[in-house]
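Worksheet: one structure, shown below.
In this view, the complex is presented without one of its protein chains, the others remaining in place.
The chains carry the letters A and B, assigned in the order they are written, with residues numbered from 1 in each.
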Amino acid sequence: MSTRTDKIDELSARAADDAGVSLAAAAWRRLRRNPVFLAGAGIIVLFVVLAAAAPWLAPHDPSVPMLGDQVVKARNQIPAVQDGHPLGGDQNGRDLLSRLLLGSQQTLLVGVFATLIGLGGGLLLGTLAGALGGWVDTVVMRAVDVMLSIPGLLLAVSIGALFAQPNQYTVILAVAIVQIPIFARLLRGTMLAQRHSDHVLAARSLGVKQRAIVFRHMLPNSLGPVIVQATLVLAIAIIEAAALSFLGLGNPDDRIPEWGQMLGQAQTVIDSHPQLAFWPAGCIIVVALGFTLVGESLREALDPKSRR
Amino acid sequence: MVHIRTVRLAALGISAALVMTACAESERGDDDGQSGGGQTGGTMTFATEGAPKLFDPFYATDGATFRTSQQIFEGLVEFKPGTADAEPGLAEKWESSEDGKTWTFNLRKGVKFHDGTDFNAEAVCFNFNRWYNQTGAGQSPAVTGYWQDNFGGFADGKTPSLYESCAATDESTVELKVTRSTSKLPDILGLPSWAMQSPEALQKYKADEVVAQGDSFVYPEYATEHPTGTGPFKFSKYDEANGTVELVRNEDYWGEPAKLDKLIFRAIPDETARKQALEAGDIDGYDLPGPADWEGLKSAGHQLLIRPAFNIFYLGIGQKNVAQLRDLKVRQAIAHAIDREALVKQQLPEGAEVAENFYPDTVTGWTDEVESYDYNPDKAKQLLTEAGAQNLTVNIYWPTEVTRPYMPSPRDLFGLIQGNLEAVGIKLTVVSKPWNGGYLEDVDSGKADLFLLGWNGDYNTPDNFVGNFFSDPNNRFGTGNSPWGATLSDEIKAADSEPDADKREQMYVELNKKLKSEYLPAVPISHSPPALVVTKDVSGLVASPLTDERFDTVSIASS
């Protein structure tokens, strides 16, 4: 266990090293000139704008099989590229372009909510453990260790499979729960490191209440590593949601499109209609790459070593 | 018949010899291949969805076991290749008494089991008595489900049984007595479960020692390693680590021996993986190609063998919870709302048909004089208004994580039906659950108002379909909640017990008409043919509506 947790602890230690504005400012200065970061950020901005504007950009309703009469399963026939449908239709005669565009919304939702829930749960557990210490710390961290003892995707898949009635929320939950222990460990680490740092000791000697110390001093200083982790988790969540769909544990209702689900469903026709798989796969890869690029360059920027 | 796990490092010493024999064998296979098709020799590998659970067909309920056991075993009755019609098997002929309660079978002579013992009248009765005298875990519905479906109870008399006694009147004559007349005989005896097994092997390998352990059942050595029948192939080995079952030709077969030297069934669970294995030449054929692949497989030069559709897909209507569904007009409105023609055309494979009765037209009693309920949304709305059910709100169940031969893609079929129903103003609460993760359970316990389900036929009698669906009024349709539910049960039982074939057929015709016009407990939608595919080198395989393909007539030209 401890090797994996070491990696998280290492990240959390960085926040405590030299906290505050100077670090953020220095990091930003380096990031501004980093092409890797800029490329990643560009992809993310484009993705978010597309998702937000999708309802206006999409030429058709993605849930209506308007080309349904061109579908013949018996001859493996799906609607071809035609006027008004620049990418053709999917297996059920729905407009592929519209599905891709609106799919970005669901994919963004899955990523963001999975990260937020993971972060929220981790925040709660990590703050409890880190701020209170003692037996609370022991109990919480043992629970976290149990969760960390199952490989991430496997845990997500297990959780996804265990819902009696899978839907889009169970997918988000399955991916999110896996992130909770990671964030918890991360936050607890940064808090522990800060408990004995100068600014916290100073605040305490001035008679500032425990709660105020936690929320005004410890938490803000933990932000750096949390943001790094959150960016990486966004990418992981999108890929893991696709994996869940591939294993048949995704949202069974496909009226609201989602890229991972589209890719999962296209697996059986990949040789005859490769476009059904390649479009969503391409989108997933590009977006995941965007978040990974930003996350990695943030990690590097916050790393004191790289400032040498 | 050496079991894999018993082979240890000792094999090292003789491995050189093994390699040499292996080479010799493969060369022989090549030579045979050059003289053209239809000859003996060679190995065929056929990929299936699952590996067999066990090899004793009596305890089995899974298709993978039956596919294997049908090559190893034979029953008194067999099904004519390519049909669901009974023909002589190990019994050359049979006749029943006037009252349908005594059946006399004249057995084929000179037949031997794979262990060299004789097949005779005593062996037949040994088998019947083995089935009838199950105790303990052997009485669990999970172990002997087919016996309980077909014959009812056991020797302990807790539940009435159809079976009464079996007597060997001479070496090759069997007299089977049953407690009442039934339309199911003699056809049921063609089911894989009622195949004849060697009494000596059954006793030697303790075939009846099935035990419940934990949450499931553990089967005896006989069922896992020593199945012994009379069929054209003998069990050779089961390589569990690789998911392959190997059968070899029975050289002493009473009829024409099998053409293949070796027949290998290989489990490849994923449909796409099966297709790619065929395209890459790793296997010689596979079961259940997805309807969307049919065209592609044919144009790639493979042979697509379409089984005659012997199934039914229906939209079930549960009358237990929503009172409005007990109104015939509401059920008729639902029937009118569904565009079955479009569904069959768009979603189902070539050869699929709109269903008018609850079973296909190859079964006795099928009639086209039933009320058809053509697609008519206006009529549906009007019927709903007449019934005062304009605001009908019901739940509708559809299964995930499953495909069935009658239901190739539940999600897409559901999508169409949902659209149809919403178009006439029915409000739907959609419930999707995993097939094994709550779907069947909820549907069986009557929680579903509307649901997608179907049935694959086992044998050619109407009772196999309508009897299974409706004979118990406490069924998944909740027919017992309507006054006619009990009447329907009685009518089904009466038809089944009628010994006179002509009268029986007439009774089923009447039943089918009433089922559509007066009862309508579900909307029959389609019959859809499953298929199997083999390479162009394979010949002699006949697709069976019962998935009962025999590989003894198959030959392979090695390319």
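By definition in this document, contacts are C-beta pairs under 8 Å (C-beta built on N, C-alpha and C of every residue); 3 or more make two chains touch, one makes a residue touch a chain.
Keep in mind that, in the parts below, contacts and distances are computed from a predicted model.
Asks: Which of the following names does UniProt give to the chain that is not shown: "Acyl-CoA synthetase", "Multifunctional fusion protein", "Peptide ABC transporter permease" or "LuxR family two component transcriptional regulator"?
Replies: "Peptide ABC transporter permease"
Asks: Considering the full assembly, with which of the depicted chains is the omitted chain in contact?
Replies: Across the whole assembly, the hidden chain touches A, B.
Asks: Among B:87, B:156, B:270 or B:500, which residue is in touch with the absent chain?
Replies: B:270
Asks: Sort through A:50, A:140 or A:242 and give me the one touching the missing partner chain.
Replies: Within the whole complex, the residue contacting the unshown chain is A:242.
Asks: Tell me which residue among A:187, A:262, A:284 or A:298 touches the hidden chain in the full complex.
Replies: Of these options, the touching residue for the absent chain is A:284.
Asks: Using the touch definition from the top, which of B:200, B:240, B:350 or B:371 touches the missing chain?
Replies: With B:200, B:240, B:350 or B:371 as choices, the missing chain is touched by B:240.
Asks: Which residues does subunit B use to touch the chain missing from this display?
Replies: 4-5, 7-9, 11-12, 15-16, 18-19, 22, 26, 43, 45, 50-51, 53-54, 61-62, 137, 140-142, 145, 148-149, 212-219, 224, 239-244, 262, 264, 266, 268-270, 273-274, 276-277, 279-283, 401, 433-442, 444-446, 453, 455, 468, 472, 474-475
Asks: In the full complex, which bits of subunit A touch the chain not displayed? Write them out.
Replies: 1-4, 6-7, 36, 142, 145-146, 149-154, 157-158, 161-162, 164, 235, 239, 242-243, 246-249, 263, 267, 270-271, 277, 281, 284-286, 288-289, 292-293, 296, 305, 308
By definition in this document, only the chains that are shown with their structure count from here on.
Asks: Using CA atom averages as chain centres, what separation in Å is found between subunit A and subunit B?
Replies: Roughly 46 Å, centre to centre.
Asks: Mind pulling up the subunit A residues that touch subunit B in the complex?
Replies: Its residues touching subunit B are 65, 68-69, 71-76, 91-92, 164-166, 248, 252-255, 267-272.
Asks: Which part of subunit B faces subunit A closely enough to touch in the complex?
Replies: For this pair, the touching residues of subunit B are 271-272, 290-296, 345-350, 352, 400-401, 408-409, 411-412, 415, 419, 430-434, 437-438.
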